[in-house]
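Excerpt of the complex: some chains, original placement.
Chain IDs A, B and C follow the sequence of writing; residue 1 opens each chain.
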Amino acid sequence: MFRKRIAPQPESNERDTARLEAFSDGVFAIAITLLILEIDIPEFEEGHSLWRSLFDLWPSYFGYAVSFLVIGIMWVNHHNLFRIVRRVDHWVLVFNLLLLFCVAFIPLPTAVLAAHIDQPDEATAVVFYAATFVVTAIAFNLLWRYPTQHAPWLMEPDADPGVIASITRRYAFGPLIYLAAATIGWIFPTAGLIALALIALLYFIPTDFGAPASLDAG
Amino acid sequence: MFRKRIAPQPESNERDTARLEAFSDGVFAIAITLLILEIDIPEFEEGHSLWRSLFDLWPSYFGYAVSFLVIGIMWVNHHNLFRIVRRVDHWVLVFNLLLLFCVAFIPLPTAVLAAHIDQPDEATAVVFYAATFVVTAIAFNLLWRYPTQHAPWLMEPDADPGVIASITRRYAFGPLIYLAAATIGWIFPTAGLIALALIALLYFIPTDFGAPASLDAG
Amino acid sequence: MFRKRIAPQPESNERDTARLEAFSDGVFAIAITLLILEIDIPEFEEGHSLWRSLFDLWPSYFGYAVSFLVIGIMWVNHHNLFRIVRRVDHWVLVFNLLLLFCVAFIPLPTAVLAAHIDQPDEATAVVFYAATFVVTAIAFNLLWRYPTQHAPWLMEPDADPGVIASITRRYAFGPLIYLAAATIGWIFPTAGLIALALIALLYFIPTDFGAPASLDAG
């Protein structure tokens, strides 16, 4: 299905990666910054202090924080991915566009979540939110697996196969973890939200076991 | 009409292309990411589940998806164009600005479409949407035809005339295809929408006949 | 008042210009793309076709078009300016930030204009709009005049003094032209709008007299 479509042209393809990364950086940066626009400003209300109104926005802050971390982690991983994938072909462009499609979509489920935490339809909002991350994580896996498994000529020749295999295993957990959070959220919405927050925070703890190493710049 | 205005100055013009591309990348990335802001968040409604409200947003998802694909394809083509057009003069700047003018406009007809699918004025919204793509495709043709046919000193000297002629023929189809979709949509709105979605998806199938090769990075 | 604050450090300052330009490009690209968000989507209205509603948005299209052209021309001029100004010091940063402050502000008077064309307060809106361009053009003159007249060590050493003097004269017209448009608009709002549109379009005609050459990439 995936035929080799480009001959090795070091210079021109180097440039390809650069512009693909620049465009993707733009989408990541805009998506992460637009999140704040989805939070409505509290206006003056009789018998309701502004502190109270600002406090009542906590579901919005929660959504802002979790989505910011998730998009930030995606950006770091995307960054690292293109240190190993050094050339761009048709399918890398397609899968990258699919990933950006999901990333640019995130502000919508974030706002839906913020509007429905502690409301009757909380479970639906949590599932919709977590499901977006499931699909985003699948898109990320496609972008990683296609060059590593079907188009090795796009890869950095010096990349260590052991490192690649370990990254593949780590990324494969992404969709499963978010699927688990969605399932938990479907039954216990609050527990699902805590799970989503923990998943995001876990990435920031540098350990030598499990997921975290993905933030290493090495 | 188009006089040669700049003498070949490899270094300084190389930089020109870089900053023109960076600015254009910015506009493409922002336009593609702003699309999501045009979708309104469903609030809680008595007797109407959130799933139902989220499902009822399908015209917005459809518009988001089609416009995202169209802008994404434009970006890829723009990217490829500036691998063949290597220098920038007055008219390249003007036609590029015209193209960006159209791209930045796309979120408006997208939102109009989403608000009117399955409504009395659906045909109007479909025609307005498709017409925007007709004009955008014309702008793209101007940006491509000016250097290839009137300012060869702006082109990559090693570019293959056969490849250029084949790209010219392919791009010429763009406005016609969208015009056909607008015409169909005027009479059968739903058929027009299906046509627009198919046009966008077709670009992602790599074949050796017809439009698709434009996504090749080679 | 302006002391020489940095010693010539070719490499590090080259990088300075690059990042200043990248940041400015971002602000220009975002401001130009945000313009579309200020246009409200017409909803279905009884006895009012969508064509009519879309047509009634013409003041918004007009504002979008003029502001897009003005920001686009600013970007081109900014781009050319930093081909002559090759180093960055404290005051270049300050005046550049002042220019970006004005550019990022433009979406507001654009939306005010669009909301008031053909309304009782049209003259006010036209003056507010044109006045924004007066201030923006003054900021542009500060950014150009400071290095050319007070900090020659920031300039490209090979820059032709005759070219610099001619650019200085040309830029000096900017605030005056917009001031004239504001004055006309104060008395005859429609004439002021036509003047603003003509000013923007004039820049795109390449002639050998007057303003136009500013779009030349040479």
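In the analysis below, contacts are C-beta pairs under 8 Å (C-beta built on N, C-alpha and C of every residue); 3 or more make two chains touch, one makes a residue touch a chain.
Keep in mind that what you see is a predicted model, and the values were worked out from it rather than measured.
K.L.:
Tell me, please, the full copy count of this complex, given that what is shown in place amounts to 3 chains.
P.N.:
4
Note that in this section only the chains that are shown with their structure count from here on.
K.L.:
With a Cα-based fit, what is the angle in degrees between chain B and its identical partner chain C, given to the nearest 5?
P.N.:
90
K.L.:
Could you put a whole-Å number on the gap between the CA centroids of chain B and chain C?
P.N.:
Centres of chain B and chain C (C-alpha means) sit 26 Å apart.
K.L.:
Could you put a whole-Å number on the gap between the CA centroids of chain A and chain C?
P.N.:
36
K.L.:
So which stretches of chain B touch two or more other chains?
P.N.:
22, 26, 30, 34, 37
K.L.:
Where on chain C is chain B touching in the complex?
P.N.:
Its residues touching chain B are 21-22, 25-26, 28-30, 32-37, 39, 41-44, 49-51, 54, 64-65, 68-69, 72, 75-76, 79, 83, 204, 206, 215-218.
K.L.:
Residues of chain A touching chain B in their complex?
P.N.:
The touching residues are 3, 5-7, 9, 12-13, 15-16, 19, 22-23, 26-27, 30-31, 34, 37-38, 88-94, 97, 100-101, 104-105, 107-108, 111-112, 115-116, 119-121, 124-125, 128.
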